[in-house]
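Dumping the structure here so I can ask a few things about it.
Removed from the display is one protein chain of the complex; every other protein chain stays in position.
Let's turn to chain A:
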Amino acid sequence: MTKAITVAGLHKSFGRTHALDGLDLAVDSGEVHGFLGPNGAGKSTTIRVLLGLLRADSGAAQLLGKDPWKDAVALHRRLAYVPGDVELWPNLTGGEAIDLLSKLRGGLDRGRRDELIERFDLDPTKKGRAYSKGNRQKVAIVAALASNAELLLLDEPTAGLDPLMEVVFQDVITQAKEAGKTVLLSSHILAQVEKLCDRVSIIRLGKNVQSGTLSEMRHLTRTTVEAETERPATGLDAMPGIHGVRLTDRRVHFAVDGAHLDAAIRALGGFGIRSLVSHPPTLEELMLRHYGDELAANGHPAGADDAEDLPAAADTSGSRGVVR
């Protein structure tokens, strides 16, 4: 499969801040790629480098086979961008802003534009300053999707949208994917990413800490198992790949590495399973796995609520890395 985006060893500093510190990223053509990381991880900087708005200090980046800085204008005719914080011209109406951005990109499908305005329930006759944050966001989304761009760079596109519009957005992105478009979707809404994205990259402090499909990632991480057995399930903690065993009478609770799940369930079977609940790590847990130490530093008590099943980032450093 051809790559729509390839980034290798990208560095970018702003003064003494290292926004990107050797970032790698690969996005296949036709996929929806989730781009995750907390505020300040370098997501927006990466997208702006890909847009040729910022110039990388070192490293290589290619977009649709071209250089994002040198071939910026030619590339921009083939891509569309939705910033996370859309600023509009106070004196222009939303409709005018949509037309302006689409036509400067090189073309506008008027039927598609009107359909999207309808679906997103946007009033295109209001002036830019009269829009709320969510409505400004809609203007940029409509402008991006009304074009025939083959690549969509979306930087937290739905920040400020209400849940109804979130559903519409997901439909529209699914349609775009069916039409063969490539999407790089930076987002904090993990449910959105889980639903839309084929593959995901998690970045931290300007580095890519994990990339892969969600199932690949889940395989590498631990599944939580809760079971009730006929006899107390003793001796599990001695088995490889099983962590955090808590045994209270006949109930057992533990986390198991993906590779050892099969052995763990077989062992449980020996005690006579009465009930079994097992859930793969959610994306949130995957994220938190890489940020556990930050949470602890921010005063989140270790072992509290959902984080209790998560191994601390430090002791899983061996399983980090890019999955292909």
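In the analysis below, a residue touches a chain if its C-beta (ideal position, glycine included) is under 8 Å from a C-beta of that chain, and two chains touch if they have at least 3 such contacts; residues count from 1.
Heads up, the rule we're going with is that contacts and distances are computed from a predicted model.
Student: Just go with whichever of "Acyl carrier protein AcpXL", "Monovalent cation/H+ antiporter subunit D", "ABC transporter membrane-spanning protein" or "Transport permease protein" UniProt uses as the name of the absent chain.
Tutor: The chain we cannot see is, by its UniProt record, "ABC transporter membrane-spanning protein".
Student: Per the definition of touch given earlier, which of A:Leu104, A:Leu164, A:Ala179 or A:Ala259 contacts the omitted chain?
Tutor: A:Leu104
Student: Can you say which of A:Val86, A:Leu116 or A:Met217 touches the chain missing from this structure?
Tutor: Result: among the candidates, A:Val86 touches the missing chain.
Student: Touching the missing chain, which residues of chain A?
Tutor: Its contact residues with the unshown chain are 44, 48, 51, 53-55, 72-73, 76-77, 79-81, 83, 85-93, 95-101, 103-106, 124-127, 129-130, 140, 143, 153.
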